[in-house]
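A single protein chain has been omitted; all remaining protein chains appear in their positions.
For reference, chains read A, B and C in written order, and residue numbers begin at 1 within each chain.
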Amino acid sequence: MNIQIFKEISRKYKVIFFDSYGVLRNYKGIYPGVREMLLSLEEDGIDYYILTNDASRSPKLLAKSFHDKGVPEITEDKIISSGMIAMDYMVNKISSGTLVYLGTERSAHYVESIGLKTISIKDVDLDDIEDVSTLVLLDDEGFDWNIDLSKTVNLLRKKSIPVIVANLDATYPVNNEDVNIAIGGLAELLEKMVKKTFMRFGKPDSQMFNFAYNYVINKNHVGKREILMVGDTLKTDIIGGNKFGIDTCLVLSGNVQAKNAELNIASSGIIPDFICNSVTT
Amino acid sequence: MNIQIFKEISRKYKVIFFDSYGVLRNYKGIYPGVREMLLSLEEDGIDYYILTNDASRSPKLLAKSFHDKGVPEITEDKIISSGMIAMDYMVNKISSGTLVYLGTERSAHYVESIGLKTISIKDVDLDDIEDVSTLVLLDDEGFDWNIDLSKTVNLLRKKSIPVIVANLDATYPVNNEDVNIAIGGLAELLEKMVKKTFMRFGKPDSQMFNFAYNYVINKNHVGKREILMVGDTLKTDIIGGNKFGIDTCLVLSGNVQAKNAELNIASSGIIPDFICNSVTT
Amino acid sequence: MNIQIFKEISRKYKVIFFDSYGVLRNYKGIYPGVREMLLSLEEDGIDYYILTNDASRSPKLLAKSFHDKGVPEITEDKIISSGMIAMDYMVNKISSGTLVYLGTERSAHYVESIGLKTISIKDVDLDDIEDVSTLVLLDDEGFDWNIDLSKTVNLLRKKSIPVIVANLDATYPVNNEDVNIAIGGLAELLEKMVKKTFMRFGKPDSQMFNFAYNYVINKNHVGKREILMVGDTLKTDIIGGNKFGIDTCLVLSGNVQAKNAELNIASSGIIPDFICNSVTT
Partner (left out) sequence: MNIQIFKEISRKYKVIFFDSYGVLRNYKGIYPGVREMLLSLEEDGIDYYILTNDASRSPKLLAKSFHDKGVPEITEDKIISSGMIAMDYMVNKISSGTLVYLGTERSAHYVESIGLKTISIKDVDLDDIEDVSTLVLLDDEGFDWNIDLSKTVNLLRKKSIPVIVANLDATYPVNNEDVNIAIGGLAELLEKMVKKTFMRFGKPDSQMFNFAYNYVINKNHVGKREILMVGDTLKTDIIGGNKFGIDTCLVLSGNVQAKNAELNIASSGIIPDFICNSVTT
């Protein structure tokens, strides 16, 4: 396994897509040296974007979380989230009715910003669902799993409506040992219970990469061979980037540990073009 | 599709295994005529047992629930539950340590009756799990899903212990329209999250049928061809009975509705030997 | 269920994407009236394209098969195939080495046209695979399943290489009763055997729709709301179109029969915007 220097690899590209969690930050905050790395990219004329599977808040709030942690360079226009892809779908395909959501009020505000009427699953009356047109899974917080997961199953048994999952992650880390079950994990449970096909937005799906690519080529004249995807997760960042036709770089600062990297790559069959210890080494 | 008279079919057998829910009762109570049917079997010298996927309480309490609803004929010795099979496993294989459970205190009492030390997942301290030897999933009630499902995932990430699922049902009906997610459904979620193989006890697994068969042949001199399994669920009662080598009768008073029976049988490839509208027709 | 007239629906759009098999043709040939329908679209100034999950031959040969059957209007530039998406990937990501293929020589010619070196699985020497860089599954014909499927498993056990599946269909019809197992079905078998993640190109993946969309907007100034996807398969055409954000029309001339349409839609949760008996009614 050939571990390379990120700075040297990055110089071969005009645009870099970074995953956020496990690449630039973790539960403790931004990794040391990340701001300097980004400033150095800017100096070299390399453009960059954050591709993140997060639908719990707006790009504006996602950018603010970087700003608040000392990286003001990551502005709203540098964020491409799975939530944006889901919103794009809703704008094109949902013209009427009420959208039931699983998640916090904050996550629903984001959806309401495009003019859709929303109601939390916890406030739904199952005897009065004529106006319900869509179900969207936004966040694992904001509702009572004991009650509202079964309620969601019954809603989907009573009415045939599209179901949108805007974050595919099954779990997320809460410290360096423990994880929480994410809304993507609950989506798998619900999908299995009702035996229906949900619509999933976010990496590794190419829709996210394509959204990012179209976004980028409006500003830069680049081809796919001039873009690098940097991520810590084989099953989202790396296979998604590979399949979209751009080069990929696995960093060992998140989901894949250095000692397991070779085995994980061989056993999954998902092969990054480059491997680096982190974006700052 | 040939619908037959249950009474006529039952006379061909010496022993009958009944599923409980959807066959003898539903959420509203015991079906009318069930007691008379059982008394008529007794008159004809046909022995019968209840084979139920239920680990939330002891056979004694399961029998009591029939007694309280006006069917005193179903005594404790007529009950064979998935909980009993799980208990049999625990007696043979767990000699020490603390057993962590998901479920109510009532369900844990049943486990404690065989001398094992138990603790609810909600009371576990994840920093002090040295004594934990086993995890058992008993009931969907008695703990906070928002907190304790992630806690269970983290317990299984920290320690490699056997996991016992004593009820395979994914959902159970709460009225004639709605269902609740059952502990079997939560088991699927947890198993997928931790990517480990859980041990499942209950129909359609042959261990349950074998337990029942050994139980029966201690009292009756019967062969497999003299036993009939009666159930409302193709994927548990019917395929389990078929595979064990006994005859099977699907009743249309529960999970499979008359109008869908033919399609369900053809599309699943699970073929009962007989079909009746109910055990009282 | 509201069955509508295809002609009336089509008039609301500027561009129409047609699936091929089950929509315009079946194993017997082109459906009667298809040519007239296409000419009528052209008269109305509506552009159209064929989106087909087929990687067994080039767009040129696919167009020729329409021409030979009396529909010269479907020219090569109207064809968008899953094979083209896979080729796009190969052009961007495979720069060297030999590509092993499962399929006919004809299907390999198509791959060779972009300058890659190919070898059929049946001619591979498993002791000399150093130069092998990629495996691509093209067609179910052209090799001996008894021998070469196990050989493929062993190739993937010996060397970690990307695997490309350019047709997701599990089966294809050979007459009005029988099907053949397709290369997509064999891909599922192989993927399960080696437990690796293959890269799949074709509907319902959004990459195919995006390829088509980019192709179209080079010629027409259209937005997603002005495009209609017409297909006979819920799990590829309809959910793919829905998720990409374009309107969808299910036709009942292929995989979904009229008598099952309502049930299939409700049980899958995949909901087309329109339903027509066929593109000629």
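Rule of thumb we're sticking to: a residue touches a chain if its C-beta (ideal position, glycine included) is under 8 Å from a C-beta of that chain, and two chains touch if they have at least 3 such contacts.
A quick note: this is a predicted structure, and the numbers were derived from the prediction, not measured.
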Displayed chains contacting the withheld chain: B, C
Options C:192, C:221 or C:259, residue touching the unrepresented chain: C:192
Candidate in contact with the missing chain, chosen from C:5, C:39 or C:126: C:126
Touch list for chain C against the chain that is not drawn: 126, 144-146, 149-150, 153-154, 157-158, 170-171, 177-181, 185-186, 188-189, 192-193
Absent chain, residues of chain B that touch it: 88-89, 91-93, 156, 160-163, 194-199, 201, 205-207, 210, 224-225, 235, 239, 242-247, 265-271
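What we mean here is this: only the chains that are shown with their structure count from here on.
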Overall pattern in which the protein chains touch one another (line/ring/star/complete/other): line
Self-contact between copies chain A and chain B, residue sets same or different by half: same
Distance from chain C to chain A - Cα centre to Cα centre, in angstrom: 28
Distance between the centres, which are taken as Cα means, of chain C and chain B, whole angstrom: 45
Chain centre separation (chain A, chain B; CA means) in Å: 40
Of all residues in chain B, the ones touching two or more other chains: none
